[in-house]
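Apart from one protein chain that is not included, each protein chain of the complex appears where it belongs.
Here the chain labels run A, B, C and D in written order, and each chain numbers its own residues starting at 1.
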Amino acid sequence: MDSAVPALALRDIACHFPARGNPGGTYTAVRDSTITIAPGEFVSIVGPTGCGKSTLLNVASGLLKPSQGTVEVFGQKLTGINRQAGYMFQADALMPWRTALENVVVGPEFAGMDRAQADRLGRDWMARVGLAGFEKAYPHHLSGGMRKRVALAQMLIMDPKVILMDEPFSALDVQTRQLMENELLDLWQADRKSVMFITHDLEEAIALSDRVIALAAGPGTHPIGEFAIDLPRPRDVAEIRHLEEFSRLHAQIWEALKEEVLKGYAQGKR
Amino acid sequence: MDSAVPALALRDIACHFPARGNPGGTYTAVRDSTITIAPGEFVSIVGPTGCGKSTLLNVASGLLKPSQGTVEVFGQKLTGINRQAGYMFQADALMPWRTALENVVVGPEFAGMDRAQADRLGRDWMARVGLAGFEKAYPHHLSGGMRKRVALAQMLIMDPKVILMDEPFSALDVQTRQLMENELLDLWQADRKSVMFITHDLEEAIALSDRVIALAAGPGTHPIGEFAIDLPRPRDVAEIRHLEEFSRLHAQIWEALKEEVLKGYAQGKR
Amino acid sequence: MFRSQNTRILLAQILIFILFIAGWKALTTFGIMSKFFVGDPFIVAGRLYEWFATGMIFKHLGVTLFETVVAFILGSVLGLLVGLWLALSPTASQLASPYLKGFNAMPRVILAPIFAVWFGLGVTSKIALGITLVFFVVFFNVYQGVREVSPVTLANARMLGASRTQLLRSVYIPSATSWVFSSLHAAVGMAFVGAVIGEYMGSAAGVGYLILEAEGLFDINGVFAGVILLTFFALILDAIVGVVEARLLHWQPREAATVGAPA
Amino acid sequence: MFRSQNTRILLAQILIFILFIAGWKALTTFGIMSKFFVGDPFIVAGRLYEWFATGMIFKHLGVTLFETVVAFILGSVLGLLVGLWLALSPTASQLASPYLKGFNAMPRVILAPIFAVWFGLGVTSKIALGITLVFFVVFFNVYQGVREVSPVTLANARMLGASRTQLLRSVYIPSATSWVFSSLHAAVGMAFVGAVIGEYMGSAAGVGYLILEAEGLFDINGVFAGVILLTFFALILDAIVGVVEARLLHWQPREAATVGAPA
Partner (left out) sequence: QTAKSQPEKSQPEKPNVTIAVGGKLALYYLPLNIADLKGFFKEEGLNVTIADFQGGSKSVQAVVGGSADVLSSAYEHMINLQVLDQPLKSFVLQGRYPGFVLSVTPELAKDWKGVQSLVGKNVGVTAPGSSTNKMIDLLMIRAGLKPSDVSIIGVGAGPSVLAAFRNGQIQATVQADPASTLLASEGLAEPKVDTRTLEGTKEVYGGPMPAASLSATDAFIAANPKTVQALTNAMVKALHFIQTASNDEILDVLPADMMVGGDRKLYAQMLDRVRPAFSPDGRLSKEAVETTYEALKIYNPKVRDAKNVDLDATYTNAFVDKAGAGG
């Protein structure tokens, strides 16, 4: 799994934010975090809510400058935006003034692709995420799950080398989610991209990943455990859950996380 | 479970929306849908993404007038807003210009509660959803899961008789989610409210509900199956999953839904 | 049902108009105010008719409309460009802001004679005056509109590989559009004010010239005829802005509504 | 680092200012333009000094500032109220909109003499003129700002039991605040324009009166001195608006940034 040059390396990252209600003070969301992802590796990040997963992804995308530490992309130190990466945001990030199809083709359009060709590609992707027929709907005419799928298509159409995903499937029903997961795995398999995947669904994390990283509860989040998932590939996400190895891994990661969550919650309860 | 006067009754609802990209045409999101919820009943709605669950909830809240059909709340025909109901939206609905605590106490404030008392109550609720210490943070300083919990507290602090929830826990990690679920069950148990609960997580639906309603894929969504959940109460959501009855119900509902999802997806793929 | 609502509004509009005219007429008829100051609606209408019947108005109207439209377009475009530029370049904004604010606050209408000195007595000086009025209304809104762009949408576009100009075209401008149009409605008025005041301060033709002439002759009816004429054309220009706005902003999320629901 | 950036901006500002004065002076020194049209910066400065040294300016300045501030406050409040009202009542909006648009487009400055008749020659008529200018800038932005309120946030507040006034206070107004402030910056300018033009058209005191006198005497230096004085105070008023704005809008989401990250 290790490779000489990682596709993505977060080294010794710390992120301090201005503290709420305490002018001048800071809140340390992330600290001492080192995460490397090899080319072609699929890594999932799990951790209690509010611990700093999205913050790490923002750092990896180059959108957020860490207070400390460096990011490397294929060995190059990252300074601006991470141009190798596609990022599917946790929040709604579609452009409300564009229809679903227009949103999907934004990337190719920016890259200067011919209008007709981009359209064809966009329609193709709309169908792949199960939204054929909704091309002309504006985002606010779509359901929450549909918007997520538009965002998915918008990111994947760019065919990025590094994929950053923040809870991409949490708004989908189980069945649709499995379809999308398989779609993602197919794509990843076809031309091994590097994926950094955030999820709250442990089963999803195990089913998809080569490695699962568990984070501690905030403040001062940092990785507390890494779990290599050596389940056979190619996988079908619906069936792999029935393997015994799967249950073992699930229990193992669950154990590691449980304490953290309770810790975080206890803090939150004061 | 049946009672003379249901707490909430959607009768023969149909919702047509203006069609996208086809001026003058309409898209029928929901049709022939009748759903009644008895006082003190906990009903979950499951169905494929984009089928019309949120639309039904909007109708139940009085925010959306259906094209056809009527809504009754404790026997009264609903005309304006449903004043008996609390609604936790699927989308982010916090006021960005208010801190977390100020958001939580919005309801009591509107109801004219004394400032200090509302504050005390609000802090109490912030702690109950595990966010003590984040009172002064603005929504955009909170993580996705934290915002959801603020919204939860904002709604529950009102102590509504009818609770409408649209995927309230989907942005939470498994452990936090179970804590929240138990919190909700405690509350519901204490003084039997009527709950209409939308989720994509079948296990969650079964673990919490008295009844699960499955919806068909859109367009023209309508209930295709109702499943009474006669598991013993009080329940602990973490443990109830291990009951045999649970697995039976899960398989049963899963079967009913699977087809629908694949149907919807096939349509979407054209 | 929708229709009858609109019909009712129209009827109410007409009623208000008739009441307005009747009230105006009554003011002088019953001597509540001197007709020296409020004129007579029928004489005003007659004056307007005469202006059009003799065709003498077309030259003046043409001049004023030309000045207004050019000032409106140039001022808006300039406000848009400078607003975008300063909103996106903090350094430029810090450097320019005291000058812009000062110039905004400067009573430019007083500079009309100086504009006449710099740009002559023809249409150019009126256009220049109109631009200085239109510019700021648009500028401040564009500036604020750009800064209100949703940070997530912006980040998304950047991740999708948008260059600076693409960001501008695909994110900043569409997002600021409703701000721009809000300012354009006020700007229509400003453009007319600029043109007419410019003419009023010194000119050879235009509706402002006519108004000034009428004022010199204590002919309040002529003044009102000119003002009403201008108002009418301002409404037309505003309606055009409204049509473009409706077209460009049709995507805006409004409260959801089903088809066929009883209101 | 932050500090040195600010220092550099300040230095650049000062440099621009010096260049500006030098350029101005050069215009007349080298006879590029007649001193009748551009004046001399040093004489202007001298005039300003004299005005303050003799104290004669305070009366005029007081009058103008009073008119401006009152027009600004009343016009803004009126614009806010009417904007809220029309944005929330579609029927009222449909009924009133042609009249408002027409009045917006009307060159109100021409009505200054009528205002003088209605409100007298004192400060009231100038305030009235200023209000008509300020009102529309604020009105259009409030109107649009209210309609831009997020439908979900609004629905949420309604579900939480907000009455109409509570919706107004807790949702519409906070949400429209950035729109309001954007318009207030333009409105500062309009309030000064209103006061000064009112004085210019006819008055017995005020900076506009001084400017009118200076113009009658071909005293361009006096005109510029008056204009610069007004500009200075407009900047102060604008800065006050800016401070209030920063206070009320501190919640606005900006691009996230960590503490201590290298820029």
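Observations
One rule holds for everything that comes next: a residue touches a chain if its C-beta (ideal position, glycine included) is under 8 Å from a C-beta of that chain, and two chains touch if they have at least 3 such contacts.
This one's a predicted model, so the numbers in the text were calculated from it and none came from an experiment.
Contacts of the undisplayed chain with visible chains (whole complex): C, D.
For the chain missing from the display, the contacting residue among C:Ala26, C:Ala53 or C:Ala204 is C:Ala204, taking the whole complex into account. Here one chain is not drawn; of C:Ile9, C:Leu121, C:Leu168 or C:Leu249, the residue touching it is C:Leu121.
Checked against the full complex, the candidates D:Gly23, D:Pro90 or D:Gly120 give a single residue touching the omitted chain, namely D:Gly120.
Touching residues on chain C toward the chain that is not drawn are 34-37, 113-114, 116-118, 120-122, 199-204, 209, 212-218. Hidden from this view is one chain, which touches chain D at 34, 36-37, 47, 112-114, 116-117, 120-121, 125, 200-204, 209, 212-220, 222.
Here is the rule we use: only the chains that are shown with their structure count from here on.
Common neighbours of chain A and chain C under the contact definition above: B, D. As a whole-number value, the distance joining the C-alpha centres of chain C and chain D reads 17 Å.
Centre-to-centre spacing of chain B and chain D amounts to 49 Å, using the average Cα coordinate of each chain.
Shown for chain C are the residues in touch with two or more other chains, namely 151, 155, 252-253, 256. Multi-chain contact residues of chain A (touching two or more other chains) are listed as 17, 91-92, 138, 140. Interchain contacts join each chain to each other chain, per the touch definition above.
Of all residues in chain D, those touching chain B in their complex are 152-153, 155-163, 166, 170-171, 174-175, 177, 251-253, 256. By the touch criterion given at the top, residues 15-18, 26, 58, 64-68, 140 of chain A touch chain D in their complex.
Contact residues of chain D toward chain C in the complex are 9, 12-13, 16, 37, 91, 94-95, 98-99, 101-111, 113-114, 117, 136-137, 140-141, 143-145, 148, 151, 154-155, 178-179, 181-183, 185-186, 188-189, 192-193, 196-197, 200, 208, 211, 215, 220, 223, 227, 230-235, 237-238, 252-256.
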